[in-house]
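Only a single protein chain was left out; the remaining protein chains are all shown in position.
Per-chain residue numbering starts at 1, and chain names A and B are given in the order in which the chains are listed.
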C-alpha cells in the first residue's frame, strides 16, 4: 500500500535524487516542492509531469512549481527537471511522496490460518483473512484483510492480495501478482450437459494458473477449467469486472480493459489489447498483438496484429467505411427510390 | 434496513396518517389493510399504488382492497385514498409496514476496529467488519457485517454500508451515502506505461471522493485516481456492476444503470442518464443532461442535452432512421442490382 508522506524538498535536492538537470530561472533550484500533481490541478508547491509534447500547452498554463520533462518537453522559462525518461524518473518521485509500505509480517490474531498451511518468511496476513489447509504463501506475500485462500492454493512470493480477494482451492498464483478487492479466482466454469433431457452440472475439477507479474482488477472473475487449467500469461494486466471463462489460455503481456468478457476455451496470444466491454465467444483462437476496440466482438479466429472494431467485429479501416456509409443510409434509400422512379 | 411489520389498520386510519381523502362506497373507510402490493399481485387486504393514468386499466382488474391515487387516477367504484402526490404519500405508507431500522449503535465484538479509528456517536459496526487506523466514521453511520474501511478513509454521517463493502485507504465518502454489498471504492486505476519495452505499473496514489447522498449498487467498482481524485457528484445514483475508472469526474444527480462502464479521465456533467451496458471511452467530456441508451457508446465529446443511441452512438432521431434503413438494406442491394442491369 502506498502511504502519503508530508515531505518538503527543493528542486536541487529532488534533481539529485532523480539524477536530473535543473533548467529555468537562476533561482529554480530553490523552488520548494511538497508533492506531485496533474498539470491542471497542481498548486504552487507541486511537481507535474510533461510526458510528451502534446502536453506543452497545458504545462504552460499550469500553476505547478516545476515540471518533470525530457529535453524535448522543457517548459520555457519555468523550473524544469530534465531527465531521459519522464515516467522512469516519475516513478522515483512517486516513491518519495508515496512510499510503498509492506504490511507487517505475521498473521493478524483475528485471521484463521490453518496449521496445515505453509507461510513463507515475511508473509503478512490481514485481519479476518482465511487460509485453508495445504495452502502455500510465498515469501513476503501480503494477504489483505478478509481474503480467502482455499485448500492447496498457492500464492507466489511477493504477491499482494488486497482486501476481500477469493483464491479458491488448488488455484496457483505466481510471483509478484497483484489481485484487487473482490477478485474471484477458481469459481466453477459454466459447464452443463443435457442428460436424459435435463441440464446437468459437469463438475469443474481443473484449476486456474496466474503467471508472474499479472495484475487483476476489482471484482474480476476467472473460472476454473473443466479438467486442466485456465491460464493467464506472465505480465498480463486485467482491469475490473472482467470475465474469463473456463479453459481459456491468455498469453503474456496482454491488457484487458474493464468489463471485457472471454467465453470458454478461447485462446488469446501475447501482447493483445482489448478495450472496455469487448466480448469474445467460445473456442476461438486470437493471434498475437490483436487489438479489439471497445464493445467489439469477433465472430471467428483473428490473425496476428489485427485491429478490429464493431459487433460483429471487422477490421478497423473496413468498419470505418461502413460506419461512414451508414450515416448516408437513409439518404441512399431516397436516392435509390428517385432513380427507380426515373428508370420507370 | 427495512423490517417487515405485521400491522393491520383500516382505510380511515391510514387516510389520517397520509392526510388523504377516502373515496368509494360508503363503507370504504372500514376496509382493512395489512400491507402494500403491486396492482397485479395485491390480495384483498392490500393497498396498491396508481402512479399514473396508464395504470388505470390494471387497477380496475386488480384485487387490491384499496388504491393510493391522485384526483386524476381515482379508480371508479373502488376504495381509494386520494392524495396530491402518490409517491410522496406512498413513502409514508411504506414506512408504516416496513419501517427503517437503524442497526444498534456500537461495534460488534467480532469486528476489528483500530483504536486509532474515530467513530462518531451512534455508529454501528457489524460483525467481522474491519476499520483500520486513522479511519473516521461519521455520526450515525452503519458499517455492515464484513465491511472493510481502510486506513485514513472517511465515511460521512448517516451513511450506510451494506455487508461486504470495501472502502480502501484514504477514500472519502460523504453524508447519507448508501453503498451496496460488494462495492469496491479505491482499487488502483488501470495505469501502465511502457518503460524500456515493458509495461510498468504506475502507482495510483490519488483517491476517490463520493459526495453526499450518492447511492452505489452491488459489486460496482470506482477506481482511485492516479494523482488526484475520482469524484462522484452529490445525489448521483449508480446501479450494480458499474465500472468507473480512475480520474473520472461525474456530476451531480446522474443515474447510471447496471453494467455501465466509463473509462479513465472522462468527465460527465450533471443530470445525465446512462442506460444499461452503455460504455464511454477515456478522456471524453460529456455535457449535462445527456442520455445514453442501453449499450450505446459515444466516440467523442457530447453536448448538453444530447440523446444518443447505438455503438458508435449517434443522436436518437438519426439513429432511428439508420436502423429503419438497415432493415431494407438487403432489399436495397437487390434493387440496386436491378437498376444497374436496366442501365446496362
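The definition used in the following text is that a contact is a pair of C-beta atoms (placed from the backbone, for glycine too) under 8 Å apart; a residue touches a chain by one contact, two chains touch by 3 or more.
From a predicted model like this one, the values you see are computed outputs, not experimental measurements.
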Which residue of B:36, B:50 or B:291 touches the chain not shown here: B:36
Residues of subunit B in contact with the chain not shown: 1-4, 36-38, 41, 85, 87-88, 90-91, 94-95, 97-98, 100, 108, 110, 126-128, 145-146, 162-164, 178, 180-182, 215, 217-219, 235, 237, 239-241, 253, 255, 257-259, 275-277, 294-295, 310-311, 323, 326-327, 329-330, 332-333, 336, 339-340, 343
Interface residues of subunit A (partner: the chain not displayed): 112, 128, 130, 132, 146, 148, 150-151, 164, 166, 168-170, 182, 184, 187-188, 190, 192-193, 195-196, 198-205, 219, 221, 223, 226-228, 241, 243, 245, 259, 261, 263, 277, 279, 281, 295, 297, 311-312, 314, 318, 321-322, 324-326, 328-329, 332, 335-336, 339, 342-343
